[in-house]
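Heads up, one of the protein chains got dropped from this complex, but the rest are sitting where they should.
Here is chain A:
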Amino acid sequence: MMRRDVAILLWASFLAACVATMFFFAMFDPLLLAHDDAPPRWLSDRMTGYTCGFFFFWFIGATASFLTAFLIDARADGRDEV
């Protein structure tokens, strides 16, 4: 993968994460995403919740993108050898 590919991939997943974060937290209040009626201790305020959510979505999106790029790359290599 070239450096530019990595940049594009991170950028695309960043955009997707922004949208996902917006929709997700419009529906769920981070303070209510808790077990036993109490938020986990590290989730002491909403801004932390939003931020963790955002990075989580970004990570998932980037993983999917990397995997896609990798599989497509691998397929192209395989074909070249034939």
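One rule holds for everything that comes next: a contact is a pair of C-beta atoms (placed from the backbone, for glycine too) under 8 Å apart; a residue touches a chain by one contact, two chains touch by 3 or more; residues count from 1.
Note that in this section contacts and distances are computed from a predicted model.
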item: Protein name as given in UniProt for the chain not displayed, "Putative ABC transport system permease protein", "Amino acid/amide ABC transporter ATP-binding protein 1, HAAT family", "Acetolactate synthase small subunit" or "Cytochrome c oxidase accessory protein FixG"; value: "Cytochrome c oxidase accessory protein FixG"
item: Contact with the hidden chain (one of A:Leu15, A:Cys52 or A:Leu71); value: A:Leu15
item: Where the missing chain touches chain A, by residue; value: 4, 8, 11, 15, 26-27, 29, 45-47, 50-51
